[in-house]
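Let me give you the structure first, and then I'll get to my questions.
All protein chains of the complex are present and in place, except for one that has been dropped.
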Amino acid sequence: MTFRIHVRVMPRRGLLDPQGQAVEGALKALKFPDATNVHVGRAIEFDLVAADQSAAATAARAMCAKLLANPVTEDYEIEVEPK
Amino acid sequence: MTFRIHVRVMPRRGLLDPQGQAVEGALKALKFPDATNVHVGRAIEFDLVAADQSAAATAARAMCAKLLANPVTEDYEIEVEPK
Amino acid sequence: MTRVAVIRFPGSNCEPDAYRAVEREGGSAFYVFHRETDLRDADAVILPGGFSYGDYLRSGAIARFSPIMAAVERHAADGKPVAGFCNGFQILCESGLLPGGLMRNATLKYVSRPVDCRIERTDTPFTSAYRTGEVIRIPVGHGDGRYTASDEVLDHLENRGLVVIRYVEGGLLDAPANPNGSARNIAGISNPEGNVVGMMPHPERLAHDLLGSNAGTRVFASLMRWKRPALVTNS
Partner (left out) sequence: MSKATAPVAQPFPGEPPVTPALVREHKLNDREYAEILDMLGRTPTLTELGVFSALWSEHCSYKHTRPVLKTFPTEGPQVLQGPGENAGVLRLPDGWAVAFKIESHNHPSAVEPYQGAATGVGGILRDVFTMGARPVAVLNSLRFGPLDDARNRYLFGGVVKGVGDYGNCVGVPTLGGEVTFAPGYSGNPLVNAMCVGILRADDLITARAHGVGNILMSVGARTGRDGIHGASFASEDLSAESEARRPQVQVGDPFTEKLLLEASLELITSGTIVAIQDMGAAGLTSSSAEMAARGGVGVELDTSRVPLREAGMTPYEILLSESQERMLLVVEPHRIGEVEAICAKWELAGTVIGRVTDDGLFRVIHEGRTVVAIPGERLVNGVPMYYPDAIESPEAVARRAGTPAIAARVDAGAALPLLLDDPTIASKRWVYDQYDSTVQANTVLGPGGDAGVIAVDGSRFGIAVSVDCPNRYVALDPYEGGKMTVAEAARNVACTGAVPLGITNCLNFGNPDKPDMFFQFKEAVRGMGDACRAFDTPVTGGNVSLYNESPTGAIDPTPTVGMVGLLDDVTTRVPSAFQQPGDLVAVVGTTRGHLGGSMYWWLVRDFLGGPPPPCDLDAERCLQRFLVAASRGRLLRSAHDCADGGLAVALAEAAIGGPYANATMGAGVHLARPDNIGIDAMLYGEDGARAVLSFDPGSVDGLRALAAEHGVPFAVVGNVGPANGELRITVGTEVLTWATADLRQAYFDAIPRRMAA
């Protein structure tokens, strides 16, 4: 089966997120004052062939741990969507 | 009500995505040959106070159109999650 | 004397270089801060290189909403010269004064080195002192310099002759002509009127013989020759 995997890699909570700060400031200046707690990270998407949903999730987690996210500075979330 | 907004900004389909290619190559080298069609973009998250889910979505769309995504080079998707 | 406003955004870092380049060619340069709203009767405007707002989100995306940009847009609409070098080019694209956008270099690396470029269009206020087809060597320094636009826009630019400067094979050993993967080797473009010009290379860094060449000086020399049109028609 083929799945579409969506990975969201965000700066680890508590770490400085200068991009998030800058975007929050810009949104305020553009009269969107209601957006707060802004963070900016990376979105990664790919197709993955796997036996089932849980196998796909396991493989995706391994990829995050090994490559897609930096364990020192980033946290990640995975969404698995059947295709 | 407060919502958590997740925005995914991806390089517009058809445009060269060297980051996606590089990640795909690296995954292959790490023995994850089953990941294909890899794309890398930006993930943006924020809290938003709005009357209801649809008002939140409308506001988030306005932010994307104005600032968060560049219509020439990027596509975006929005997820609204009650907090 | 040609009065040139050099805009300072938070994070600009090439504004002193542009300022000096203007003054060396006999112009009168002055800084205008991003929070100002008036260009103080400038003849021409330069959006300098650097990292406005840290290039966070996208290069130029935040700077283009600075208060001064409304005045810059009016200045451009009046047919008066506006140039953006590097980050300035990115801001011009983000603001819609020029079409297309500048994406992450195809190498995924920042690139700082000389490149060989051909001047394709000389009827702009910034390139009139060059010969059409002339090849100059000029430095680039950017991480997001890959010019990108739809095929229709690219065709339009080509057909109307709006590509001002283009990366070409020159004499550099073991360095590809195109440093960033730009579409059609585009290094810089103009609007149809020619008064708004953006380019990734840094002419202001080559404004002196001592720095290896003075190939960049003529961008500023061109500007000094430019004459404010007696009558501006708004169509």
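In this document, chain identifiers A, B and C correspond to the written order of the chains, with residue numbering beginning at 1 in each.
We take it that a residue touches a chain if its C-beta (ideal position, glycine included) is under 8 Å from a C-beta of that chain, and two chains touch if they have at least 3 such contacts.
Small disclaimer: the values here were computed from a predicted structure and weren't measured.
Contacts of the undrawn chain with the visible chains, over the full complex, involve A, C.
Considering C:20, C:156 or C:184, the position touching the chain not shown turns out to be C:20 (whole complex).
Where subunit A meets the missing chain, the touching residues are 11, 14-18, 21-22, 70, 72-73.
By the touch rule set out above, subunit C reaches the unshown chain at residues 10-11, 13-14, 16-17, 20-21, 49-51, 53-56, 109-114, 139, 141, 143, 170-175, 202, 204-208, 210-211.
The working rule: only the chains that are shown with their structure count from here on.
With centres set at the average Cα position, the gap from subunit B to subunit C is 30 Å.
For the pair subunit A and subunit C, the distance between C-alpha centroids works out to 35 Å.
Residue positions of subunit A touching 2 or more other chains, listed in rising order: 23, 26, 30, 40. Each of residues 57, 61-62, 65 in subunit C touches at least two other chains.
Of all the residues in subunit A, the ones that touch subunit C in their complex are 18-19, 22-23, 25-26, 29-30, 40.
Across the interface of their complex, subunit B is touched by residues 5-6, 8-10, 23-24, 26-27, 30, 32, 34-50, 59, 62-63, 66-68 of subunit A. Chain contact summary for the complex, subunit C toward subunit B: residues 57-58, 61-62, 65, 93-94, 99-101, 103-108, 146, 148-150, 181.
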